[in-house]
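Here the structure is laid out as structure tokens; the discussion comes afterwards.
All protein chains but one are shown at their positions in the complex.
Up next is subunit A:
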Amino acid sequence: MSTISLKIEFGGGLELLFSNQRSHRITIPANVPPEGSDVPSKPVDITYLLFWLRDNLLKERAELFVENGTVRPGVLVLVNDTDWELEGEGEYQLKDGDEIVFISTLHGG
């Protein structure tokens, strides 16, 4: 099974949910099964990554990270230093070496 490596960073207090570690390097499958299938035929996207992070790296209070199948309102996502809204949000297909940053804007104000 082919895999891709990603650099994940957390900021604005979100790192507190992930063992207080700001930077992580992870390896995930390059293809995942689409909904209702067992065959890994769909390229991995950010939505898959969100749930992967919740299930594998998150240590506490998942509701502060994921809500209704996407990031919680108030969490900003950058894909290679670019707002994920320019990249298709959760549908962005991840590539090997991508750098994904999650920043909470809710760390006070």
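Here is the rule we go by: a contact is a pair of C-beta atoms (placed from the backbone, for glycine too) under 8 Å apart; a residue touches a chain by one contact, two chains touch by 3 or more; residues count from 1.
The rule is short, and it goes like this: contacts and distances are computed from a predicted model.
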| item | value |
| --- | --- |
| "Large ribosomal subunit protein mL38", "Cytoplasmic tRNA 2-thiolation protein 2", "Mini-chromosome maintenance complex-binding protein" or "Transport protein particle bet3 containing protein" - which is the UniProt name of the missing chain | "Cytoplasmic tRNA 2-thiolation protein 2" |
| Touching residues (missing chain, whole complex) on subunit A | 11-13, 73-74, 76, 78, 81-83, 85-86, 89, 101, 103-109 |
